[in-house]
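Notes follow the structure.
Note that this complex is displayed minus one protein chain, with the remaining chains in position.
Letters are used for the chains, namely A and B, taken in the order the chains are written, and counting of residues starts over at 1 for each.
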Amino acid sequence: MSRWKSSFLLLIVTGLSIAQTESQLVSDDVRRVARHISCQCGSCSEDANCMMSAGQCGFCKPARAKIWKMQQAGLSDQAVADAFVQEYGAKIYRADPNAYGWVVPYSALALGTLVVVWFVRRYHRPAQAAEAPAQTDETLGRYRDQIEQDLAHLD
Amino acid sequence: MENIGALAVLLAFCVAIYSVIGSITGKLRRNPFLIVSAERAVYGVWFLITLSAAVLVSALLTGDFRFVYVAEVSNRAMPTIYKFTAWWGGQGGSLLLWSWLLSTYAAVVVFTNRRKHRDFMPYVVAVLSTVQTFFLILNTFVVSPFEMLAVDKAITAVPDGNGLNPLLQYPAMAIHPPMLYLGYVGFAVPFAFAVGSLITRQPGDDWIHTTRRWTMVTWLFQSCGIVLGAAWAYHVLGWGGYWNWDAVENASLLPWLGGTAFLHSVMMQEKKGMMKVWNMVLVSATFFLCIFGTFLTRSGVVSSVHAFARSQIGTYFVTFLAIGIAGTIYLILDRLSYLKSEAQLESVISRESSFMFNNLVLLASCFAVLWGTLFPVISEAVSKEKISLDAAWFNQLMIPIGLFLLVLTGVGPLFAWRRTSAESLRRNFTVPGISSLVLVGALAAAGVRNFYALISFGFCLFVAITIVMEFFRGARQIAAKNQMNLAHAVVELTHRNTRRYGGYLVHMGIVFMFIGFTGAAFNKSRVDEMKPGDSVTLGSYRLTLKDTHEGENDNYMWQKAAIEVSKNGEFLKVMEPESRLYKISSGRQPTHEVAVRTRLNEDLYLNFAGVNGDRAVIQSYVFPLVTWIWIGALTLIFGTLVALVPSKVKREYARTQVVGFTRKHVPVEK
Partner (left out) sequence: MTIVLASLVAIGVIAFILSVRAKDLPQPEPVSPFHHLDERKAAIYENLRDLQFEYRVGKLSDQDYQQTKLDLQRELAAVMAEIDRVKAEIAAGKIPAPAPAPELVKTAAARAPAKFICPSCKAEFAQPLKFCGECGKPMKAAQA
């Protein structure tokens, strides 16, 4: 029943030749729906990320007009999308990204933090505990005069 | 002529292969003649590619429409400058430009190092020539720009070409691709030096010292390229944004983030001899991200506004990347023992740790951008489900990471090398910390409710104050000691360590840019259909359409809307956004020349989107603070240039003397 209803509505809105402008077609309302519809123009259908919301091809522009008209007719976003799915099949619908989209980068960040912490702990050695401080101090003693002399020139 | 162009590229391909084999054989067999001959081959490649590029450019300029490439990207009516820039307006020409830039870089490297680094230069030459060979394969066999139009084996010409994509007929866009390519290609040089040094197990950090300026210049080109792209999007695409997280924009950002991480982490190696493995990994990653960026841009694997080009070159790129990455990983793993760190961390709270976090967050943001760019592809491959990512999604993902990076910019330099006691922290954090808290409080009291905007402004002030304090405290010290005024002391201070203070200026540029980004939280816009005489109000502006008029020239037809702008009742100016229709260029889609009134606090941005009957469709936007992005970019460029100036040598360090090497004092510039 609902299938019939939406086809009917579709008929009505395509029949109506309301003059719409490109500006209205790229309005936020239209874009909100259009980004869930993938372009079917053929030259970009293999692309994973077609810019339906701003594209200029033979599919995108009329499709946006259709969306706009349906919105004018009072259809909800979901209903508009359903109408497109009705007409072109499920492959036209683009879902919202799932949680992996942000979970993966932020887990990577968390993992990276762990690695840095591990690295810092591994290479951290307080100066007092450096091995054989006596020996280094002895070496230092040997060269202290020269160093002091050089340092005196430092600005 | 076309035969000479094609032949030159083919010959360049052979010569590049000779250069790879010659330098490696020469090195292994200890034959200096072969090594020098292989270096000459690099000059030879440059000459041959220059020759073929000259053929292509002259065909473009003279309008030789027998060339498929010329017919695709040029037409008679185009101004000469765009006939020239059509060189990189299409696939074949762009890749030829890539090759040409790489060969130019390689020739400069070989020339400047002809007497230096003799032990690992053959490997540097081999690496550069290998990359060159790969691109010449594309130039010669895959997307040759020297294909001719033919009917029944007879070469013919078409009367006129399709013309350059109208969106590309814009000054910023004319130099944006070469800038970006200069940045992409340039990272081949530090990478080649790193590999050369790794193969021959050089002691010390010579490869870093030698390529330091290269890296900075390359990074500068990349930054310029990215900003020019943003400026182009802002002024040409007409949707009023400067960054859409488009796949091609992301492709340029990836190596930039990698390169930024590299520029920071080499300091660890220079100062303390740490992170050697990491620097190798970073420089390789950055280089491969450059190749990957070219791949994204050129193969159209992920479609976007920019993906004008689509062809079969993807497989070649993937193969090259796979082999290159595998080889590099093997090399680094094989030489791990030689890359041992020389130093330890004295304290957890130190500049060293802050550098590590800086690297972590830069890399994480790089990964996040990469992930977001590929996510639609991955998702479709895994779940067969198409998804839609838009700029809003990217913003949500990237804003927290970006803010984290921003605050690290300010916090990092406050930590001292090796150790930082609570007392030192208190000295450095009090003033900026309290000031930014006060600012956030004041803004919140003034009615700013956007959470990210508050945080961002607070961080911006924090970082700005730390930078100003850094200059002020240093200059005060110098001024007191040398009896000079403060302004002079600031110059003196900067000159003493251009790298550090240039770096601070770059940080300041980043702060300005973040101020501009934050302004986007307060954008206002509206779309109206207006008849002459109609008025609309946007913010404090009142816009009245006076009339529309039109005209044409050889290249395109145009239509302008004259809009009278007043603010708070006071007349400001008449702005004329323009809509163009290019006559021949493909698609016949209108392009827009927006009118922008730029002020430090906000831009008024008008786009003449089209006409509907007798009404003009006007999109009007107010973009607060957007100018600060461009100011920030200029500051960043200035800062990088400062960092490129050699530091004033304050002291010469005594060199160890050996018979035969009696250069007693060598100026050491750090």
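A few remarks follow.
To be clear about the criterion, contacts are C-beta pairs under 8 Å (C-beta built on N, C-alpha and C of every residue); 3 or more make two chains touch, one makes a residue touch a chain.
Values in this document were obtained by computation on a predicted structure and should not be read as measured data.
Considering the whole complex, the residue from B:Trp417, B:Tyr452 or B:Phe638 that touches the absent chain is B:Trp417. Summary of contacts with the chain left out: across B:Asp64, B:Asp246 or B:Glu346, the touching residue is B:Glu346.
Listed here are the subunit A residues that touch the chain not shown: 127, 136-137, 139-140, 142-144, 146-147, 150-151, 154-155.
Mapped onto subunit B, the interface with the missing chain covers residues 1, 3-4, 7-8, 11, 15, 18, 30-33, 36-37, 40-41, 43-44, 47-48, 51, 114-116, 118-119, 203-206, 209, 270-271, 273, 346, 414, 416-421, 423-424, 427-428, 473-474, 476-477, 497, 650-651, 653, 655-656, 658-664, 666, 668, 670.
Everything below uses one rule, namely that only the chains that are shown with their structure count from here on.
Between the CA-based centres of subunit A and subunit B the separation comes to 20 Å, rounded to the whole angstrom.
Chain contact summary for the complex, subunit B toward subunit A: residues 239, 246-247, 274, 300, 302-305, 307, 341, 344-348, 353, 356-357, 360-361, 363-364, 367-368, 371-372, 375-377, 379-380, 385-390, 393, 396-397, 401, 527, 529, 587, 589, 609-610, 612-613, 617, 619, 650-651, 654.
Put simply, subunit A touches subunit B in their complex at residues 19-24, 26-27, 35-36, 38, 44, 47-54, 56, 91, 93-98, 100-102, 104-105, 108-109, 112-113, 115-116, 119-120, 123-127, 130, 150, 153-155.
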